[in-house]
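Of the protein chains in this complex, all but one are displayed in their positions.
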């Protein structure tokens, strides 16, 4: 499928600011390939695309005081998103790549240490594998209400598991925390999703089963037709569209994801 | 200096368990070199030394139900630990290696997002550099009481900054959170320390100034004579001597660190 | 002084709902007397004014599904608000009325147990009395930034002491928590304040010194010209203008407090 992506955003910065921008998917991923892309920003003293410790593209910018705006456009060829197979297998410790071990440990928003006992009590007796992960995502979808504007940048899986309300970010964090609590490597992916209404950035969990990473999306029973990962890391602390150390206000943002007649 | 290290520990596992063991320093570090080492464990179905995503040695073990014990001995040649220079410089974003950017982001125990405003208010007006980091470690030492047994595996920098009591782990987490809140890369190092009384594992913060990582230890005004890092990562969630996903009880542990006549 | 008060609010209730409404000041308080008042609501199956365990007026309403609106108007004669005297004295335990002891204990939003060590370290060495309480309110005003919309119904003193931002509710909670941590009875008062811009409900702390309760308002260095307490209890969990157990949305609210030519 050929997907067209467009993002614009405007920020107001009270002083010169360092920021990370994560809107550019890797040029080539397991199921996608970027055909064209263009990032335009207001002039900045520094602007560089590098690679982080997890292998994600990482754009670092120093922006001047005042308005900072950018527009990102891309055309991406991607295979359709597929559902997790019930028979996908969980790996014992010795089969997990050492560089993926970090995805079994707790992180800022996925306190799997605190949720482990609950994960074992709720899901520990189920046969391991894709079916168990699906039971977890079903549990999250059935127990947590999806509602815009109910959570914020402080909300973590430890909150969501009890408060039972949130958005895609919160759903993904809770799935990740449960999976890690069972020893299943799980990570957070921000992505462009086809068919989201209203259009916005999307987030899903990824789990490591049968030797590959699978998207699992607790916000929907159906399978999103296409998901293009922008960045995958431990949780939303590592993968924000924009990370700012200093103050700054988002003034405006629009995301557009469309299928182009193939 | 030539340092001799010895650790023994015994665990009781109610079932076959996966675990990570981090007691073996890298063979060569910036200021140390392991001369001899030996790890002996009770027999295990699986036991392998690999490397994690951050470049640390990572030993993974699957241990059978019942008692699991290990003994680790090493002789390590190390340069003495040195104090952070007041004139060490903080780096602007563009000079921080991309792979170190992760150490500017919040993590499980170092919620620098929540502590950033306080960090800026307390330390933001100071001239940047080694002196500022020293002011932070002094603040932590002067405001937090050191006392064994007052905190636990749930305690984070967000707790410590208010509750004002803890151990080396808590001191390191708070220093790290403040530094990240100011945009200074900071990470957590578990280590063998010479001169600790009673002997135990030790933890310190490391900050990236003048292009290298420096140990900073808020638990003492003096400089520890020797510090041998075992593992360095984002915080104690990544760097536990032992990580267990299943239940398990520590029965016994002893650590010994001595200088050997050189 | 003669003060005129007017509140209107409109709620949307998805089902028949029980609610507590606290907008009516007691008819007579230590420094005020209500001259006229009138509460009008949309028709309700049940509507009753009683008295709670702390002696506050407590209006209980069962409202039907759909829109629920009320208007409250009052004229209140009050002495001007006065500043806390530096020489006001703290009471040792035996001089505090037993029914006020509850205001020395931790509550939902004022976790004085967690803040006690910090309170003792920051303020414990100061001479006791009104001056010490003023030092606490000054500390709060100088360390916490006042900004609308930055906190919510979950925010507690334990958050505010580190996050350093909030509104009058958060300022009052933090003052209360510090005072209780030092053994000073402190409670939360919602009130009508003259001169607030924009007009809104206001909250202040009250501390028990020299045998009476004093308003202390960390949001301003000056003294509010008039403060009419509506309800005083342990913290905002007990004193919300509106408490709803079921869902419900505030659609509209306006508060008006004016001095009437005497």
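We call the chains A, B and C, going by the order they appear; numbering starts again at 1 in every chain.
The rule we apply is simple: a contact is a pair of C-beta atoms (placed from the backbone, for glycine too) under 8 Å apart; a residue touches a chain by one contact, two chains touch by 3 or more.
Being a predicted model, the structure only gives us computed values, none of them experimental.
> Using the whole complex, pick out the displayed chains that touch the missing one.
A, C
> Looking at A:48, A:65, A:95 or A:145, which residue reaches the missing chain?
A:145
> Would you indicate which residue among C:43, C:92, C:127 or C:198 is in contact with the undisplayed chain?
Within the whole complex, the residue contacting the unshown chain is C:92.
> Please pick, from A:62, A:165, A:196 or A:242, the residue that touches the omitted chain in the full complex.
Reading the full complex, the residue touching the unseen chain is A:165.
> From the listed residues A:9, A:22, A:58 or A:114, report the one that touches the chain absent from this view.
Of these options, the touching residue for the absent chain is A:114.
> Where does chain A touch the missing chain, residue by residue?
The list for chain A reads 114-115, 117-118, 121, 143, 145, 158-159, 161-165.
> When the complex is taken as a whole, what residues of chain C touch the one chain not shown?
Residues of chain C in touch with the missing chain: 18, 20, 46, 48, 50-54, 58, 60, 62, 92-94, 98-102, 104-108, 111, 113-114, 116, 153-154, 181-183, 237-238, 243, 245.
Convention: only the chains that are shown with their structure count from here on.
> Can you compute the centre-to-centre distance for chain A and chain B, using the mean CA position of each chain? Integer Å is fine.
Roughly 29 Å separates the two chain centres.
> Provide the C-alpha centroid distance between chain B and chain C, rounded to the nearest whole angstrom.
It comes to 45 Å between the two C-alpha centres.
> Roughly how far is chain A from chain C, going centre to centre by Cα mean, in whole Å?
Roughly 41 Å separates the two chain centres.
> Find every residue in chain B that makes contact with two or more other chains and list them.
114
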